[in-house]
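Of the protein chains in this complex, all but one are displayed in their positions.
Labels run A, B and C following the written order; every chain starts at residue 1.
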């Protein structure tokens, strides 16, 4: 049976335990669950919020493409990826990835691969709002994020 | 301030959300949380339970040593590791690691490092009880687990 | 041929609208041709597409390179490098 990634793009927060349970409940073949949660940092008190814009439709489609690659490449038993949009305050969740596999390295690699490609290929953009009331600058893409993809060649 | 790992060895299950909240609550400097959960597999229906034996005192001490190394090496903001002992049925949790960091690769590496060394250096032993009522065999250590440590040299 | 252009992030802000329908001139064959054409459509387009090499484009919601032919694509997304996650 083909395993399909569970993909959601939503304004509201997510519940990590519910998402893990949805992948693991009632099965006895999963040995490893790795989760990644990305949170909004306040940048030493200078950031009051992030505003996340996305390309509706394509965001989900691209996350699904990356998720399918991760499942196939690492023989995952399940993969969930949830990305929020809208205004997000420091300390709040932005993104969740949950990967399940029989053994640990596949689960680690699956979640890590999903994040590296999500960062550089899923159509989301962050704008920073400053605590000084500044209108907000778009976050610049990081070379480090492009380089992070190279490890999967 | 020195960050110390939170280490527990216990018979009862753990609550992943509570453990994440304990590391992230009230702070705004964490950008990444990676969790690893190890679960008991039923080995295609042949296993009825695992029995986990540990060396009380040394198990905690060794996990603390590994945790301190992980925090220092990857500049983690927090690290929790919980290992269960006693009888564990298929589908149940065995071990939890939670690593927090400003950025994602440090959190992934911290959790992965903790697990690789926990597997090979923390004094725990698994005995398998079969669904056929067999008394149980001790699980053999895997060369793959020793090799997994090599990636951190 | 009429196509729908959708803009995001600072490309959207500089052009001043989230989307528009345009008629593709006959000599616009590739993504690169389209970006060059748009750049001539006014100061706001010039500001958004000043450095076309950093601009990312999706045809019908799939990433493509600038040398890709537009072909029968109905929706063309134009945006800066992505910064999600």
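Convention: a residue touches a chain if its C-beta (ideal position, glycine included) is under 8 Å from a C-beta of that chain, and two chains touch if they have at least 3 such contacts.
Everything numeric here is computed off the predicted structure, so don't read it as measured data.
Enquirer: Would you list the chains present here that the left-out chain is in contact with?
Expert: By the stated touch criterion, the chain not on view contacts B.
Enquirer: Which residue among B:16, B:71 or B:115 touches the omitted chain?
Expert: B:115
Enquirer: Taking the entire complex into account, which one of B:4, B:75 or B:141 touches the absent chain?
Expert: B:141
Enquirer: Take the complete complex as the reference. Which residues in chain B touch the chain that isn't displayed?
Expert: 38, 52-55, 57-58, 61-62, 83, 94-95, 115, 118-127, 138-142, 145
Assume only the chains that are shown with their structure count from here on.
Enquirer: What is the chain whose Cα centroid lies farthest from the Cα centroid of chain B?
Expert: The chain farthest from chain B, judged by C-alpha centres, is C.
Enquirer: Find me the chain with the mean Cα position closest to the mean of all the protein Cα atoms on display.
Expert: Located nearest the centre of all protein C-alpha atoms is chain A.
Enquirer: Roughly how far is chain A from chain B, going centre to centre by Cα mean, in whole Å?
Expert: Using C-alpha averages as centres, the distance is 23 Å.
Enquirer: Where the centres are mean C-alpha positions, what is the separation of chain B from chain C, in Å?
Expert: Comparing mean C-alpha positions, chain C is 48 Å from chain B.
Enquirer: Using the average of all C-alpha atoms in each chain as its centre, how far is it in Å between chain A and chain C?
Expert: Chain centroid spacing, chain A to chain C, equals 26 Å.
Enquirer: When you check chain B against every other chain, which residues touch at least two of them?
Expert: 104
Enquirer: Can you pull out the residues of chain C that are in contact with at least two other chains?
Expert: Correct list: 85.
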